[in-house]
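If you scroll down you'll find the structure; I have some questions about it.
All protein chains but one are shown in place.
Note that the chains are named A, B and C in the order they appear, and that numbering of residues resets to 1 at the start of each chain.
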Amino acid sequence: MAEDVLAAVRTAPGRTEVRSFAMPEVPDDGALLKVEVAGICGTDVKMYGKPPFDAPVIMGHENVGTIAHAGPAFTRRHGVAEGDRVFVEHYVGCFHCEWCHAGEYRHCENTDWRTNPDARRYGYTSADNPYHLWGGFAQYMYLPWNAVLHAVPDGVSAELAGLVTPLSNGIEWALVAAGVGYDSTVLVQGPGQQGLSQVVACKQAGASTIIVAGTTRDAARLQLAKDLGADHVVDVTVEDPLTVVRDVTRGKGVDVVLDCTAGAGTAPVLLGVDALTRREGVMVVQGELAAFPDFPLKKITEKAITIKSARGHSYRSCELALAQLASARFPLDRLATHSFGLDQVDHAIRAVGGEVEEDVVHVSLLPWAGVR
Amino acid sequence: MAEDVLAAVRTAPGRTEVRSFAMPEVPDDGALLKVEVAGICGTDVKMYGKPPFDAPVIMGHENVGTIAHAGPAFTRRHGVAEGDRVFVEHYVGCFHCEWCHAGEYRHCENTDWRTNPDARRYGYTSADNPYHLWGGFAQYMYLPWNAVLHAVPDGVSAELAGLVTPLSNGIEWALVAAGVGYDSTVLVQGPGQQGLSQVVACKQAGASTIIVAGTTRDAARLQLAKDLGADHVVDVTVEDPLTVVRDVTRGKGVDVVLDCTAGAGTAPVLLGVDALTRREGVMVVQGELAAFPDFPLKKITEKAITIKSARGHSYRSCELALAQLASARFPLDRLATHSFGLDQVDHAIRAVGGEVEEDVVHVSLLPWAGVR
Amino acid sequence: MAEDVLAAVRTAPGRTEVRSFAMPEVPDDGALLKVEVAGICGTDVKMYGKPPFDAPVIMGHENVGTIAHAGPAFTRRHGVAEGDRVFVEHYVGCFHCEWCHAGEYRHCENTDWRTNPDARRYGYTSADNPYHLWGGFAQYMYLPWNAVLHAVPDGVSAELAGLVTPLSNGIEWALVAAGVGYDSTVLVQGPGQQGLSQVVACKQAGASTIIVAGTTRDAARLQLAKDLGADHVVDVTVEDPLTVVRDVTRGKGVDVVLDCTAGAGTAPVLLGVDALTRREGVMVVQGELAAFPDFPLKKITEKAITIKSARGHSYRSCELALAQLASARFPLDRLATHSFGLDQVDHAIRAVGGEVEEDVVHVSLLPWAGVR
Partner (left out) sequence: MAEDVLAAVRTAPGRTEVRSFAMPEVPDDGALLKVEVAGICGTDVKMYGKPPFDAPVIMGHENVGTIAHAGPAFTRRHGVAEGDRVFVEHYVGCFHCEWCHAGEYRHCENTDWRTNPDARRYGYTSADNPYHLWGGFAQYMYLPWNAVLHAVPDGVSAELAGLVTPLSNGIEWALVAAGVGYDSTVLVQGPGQQGLSQVVACKQAGASTIIVAGTTRDAARLQLAKDLGADHVVDVTVEDPLTVVRDVTRGKGVDVVLDCTAGAGTAPVLLGVDALTRREGVMVVQGELAAFPDFPLKKITEKAITIKSARGHSYRSCELALAQLASARFPLDRLATHSFGLDQVDHAIRAVGGEVEEDVVHVSLLPWAGVR
């Protein structure tokens, strides 16, 4: 394997260069993934604009590909063979803490880049570190012994498998965190890839009423929400969402509110508290505000509301997401609206950020496309 | 039954008068409770100072007594006999809504005085309403068909049974809301009757580490916390509670924070968020702030914290509280620090408010004492 | 109201007579239901052939009708008005035991006819008892203060509401007992009204694979199972169901087995144990065998199986069933295959027993039909 590997490297805030890396030597218990698809999400937009550290980084943390070259211990221990298609979690487990022993790699402190500079989380790791290929915006990605893999079922394309991250988040937040299930009524705020994934998760879980709120710019996404099973959509630019919630629920309010806006403003939280049922509702928040200025705590306790934090996915949620994709029960392929090649990473991220394309839902980066 | 009934009536903010009422005629499916003890809590202090409405009210919502006169349908339907000692929930169920069918009378909208002026919640009802005796600061209290009764086990005195309300709240908030159990680590903020009840609930539920925070004024209460089973107490006037939490938990933080301060300030919430374990902690809040000015939402989601609302008790929690009192496993009688007669209601409420007595934990109003 | 009321009375094993009763005087807190539909199930077949006691009984325990005459306390306390359509649980709560305070009227010992001869469970009560009209095979049925009512939503016909009992059992057994939910795989044994209701409950709850097993006689019912959402059906007369389960689940076995055969034989249990996934499966049994002769306990513990008991429904399950019927998401009306008038009770019960009609799923007794 003498070839070189092309990768898009973030070299500065909002700047990307395609660089060439030597193909790494794979140890007995490591492997290389031939990247087919790297999904892009809102976090990428933030990290691209404001990198958390200065080192060059190959971004891309929602990665699907095939096992290209693997040491014999790697294949044996991971139960995979060369050529297998896998989804790779961006979390890399330490496998000896309490969280890793529960499949909750997202909570592993030993492999969190914020607390451990040696961590190797995909898309968040300096390309100067050994093996270099620590992100999906590259033709190959390095898989150490402790990469967390999920076999992609037959019949699920790489592009579809690129939806595992938002869909597993949907399952984790709606089902596990908020307890959406049989006959639940739900308000989803924000019809992006995350909100639309919640619609699917809630629908499959048995929710009887799903309301999705967006703006006029979201017209196509709101239509897609309906096609995926939302019972009602509301354009908050022209309608009062609280009125819609009350009308639809005959004054009761919803059992669950899922905030899938960026989490940057106070309005979704304030609306959510009002939209919830009079007692014992659940709201899942994505808080980006270090100091929320007028948090309605009194109202929250009077309504006996539970607040849960939107925070990634577990191993099990990824498995459920893959099973959902394999079932083809929902037209989830329609979420995959845009794809770009390795030389278009900058454009692709800006597309997710809403700057340069229309009606974006999910953007796939295809590292083998666009390479001259 | 021609006698009259004496009752302490709140006639204006911070004013009480002892008045005489004619003994009500009891219908076939109603009864009269001879009140033995009416407990007083912080809510009484608030309601006494700032009544929610103007009508005269017999306060007292934590009531224990014996069935004095009862219609035959009442005794048959409630499975009680005259002379039986019972604890009466201040919630009065409608018995046909979804909450009442689940034993969650606290959530019943049909009998909530805030939404239904005809509601008959004990301690929150105008004495001008029929039967008049709608509070425990009276020699007798009226029990309609839908009063919610709990049989007091043999061996539990009326004064001890007066602790059911804080103790059932302790069970509800710690066990049900926060999931405290085997090996949990807990920080209880505020060593009043509510906080001390949480200590007992957490200890019995298997918590391995219970830390209680108070101030220098709480010295006797903090000592009582230790006697009830707290592993560590901290006087925040002289020690940094966060440092104590970290030392005791070897840097991990606690699994659960229970805010049993009045809920009026921001400090307990801010401390709680910092004191929680790095991921998936639970904080139970008693929010009195309509607009919390600097709510740390970002930190909450980064730590994947769950926020639950402290909000009364269920039928089952009261039953568990009574069983706990009957077991005599904890010296809960030591919580009953003060008692006053019917002519001392004003003093008794001020004692709970911290104005006029030292080392108050739980105050019992004994309607048959202090009557000339 | 001077008219008489006609009712079908079981006078001896397998014998029914239509008799006339005087219209009861309704007390202030009682009411009369004008019965529209009384559903019939397998338990009726057993009770008809082998009555549990000798007294004359008006059978019919799955009852829907309208509030005909009601005392003012009844309407106020139950939140109903004359003319309202309601489903009446056959359980009648005591409303003071722990179970009734949790909405689990089925477990109430005080109102269980087996332990309390004074109990008034619908369909299981002697017609010699006061008010007489204690079953649905009658034009009117008496509702005491403690009858458990569920409002039937607009748009749900009486005949459809007659399905609440099997459907609420389906919800209780599949969702609550067995934990069927997102992505569950399920084997339902027996495509009668009970098994078909499980199909709907499991489908709505998110089960990804539902297999229904029946016999050649069940051909029409198996087709209906498919129409309701079953993914696979198997005729055990001609196919080995274990082979089908293994093929469909790729060798894994199912997460949950629901035994909806009569519970009288050992074969469904033995098949169920083998059909379950290798570890931590759940089987819901309807055991009729006092001494199961070769119960595979060793295999059950090796597979770490949980066994749950099929046992009626809770208040909440009935509410969920009514919401399901109102949603019209499933063609549940197709379960209502047969209806008969008051003079055909004997025939109707035999039809459920499989003696006299083809392709029976759910049989409705219409007390106002067939009356000359």
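Going forward, a contact is a pair of C-beta atoms (placed from the backbone, for glycine too) under 8 Å apart; a residue touches a chain by one contact, two chains touch by 3 or more.
Keep in mind it's a predicted model, so treat the numbers as computed, not measured.
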Residue among B:6, B:68 or B:175 touching the omitted chain: B:175
In chain B, positions touching the absent partner: 171, 175, 181-183, 201, 204-206, 208, 320, 323-324, 327
Where the unshown chain meets chain A, residue by residue: 29, 77-79, 94-98, 101-103, 110, 145-146, 149, 315-316, 319
Touch residues of chain C, complete complex, unshown partner: 99, 107, 109, 263, 269, 278-280, 285-311
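To be clear about the criterion, only the chains that are shown with their structure count from here on.
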Chain B against chain A, contact positions shared by both copies (same if over half, else different): same
Chain B and chain C, separation of their C-alpha mean positions in angstrom: 41
Between chain A and chain B, centroid-to-centroid distance (C-alpha), Å: 44
Residues of chain A touching at least two other chains: none
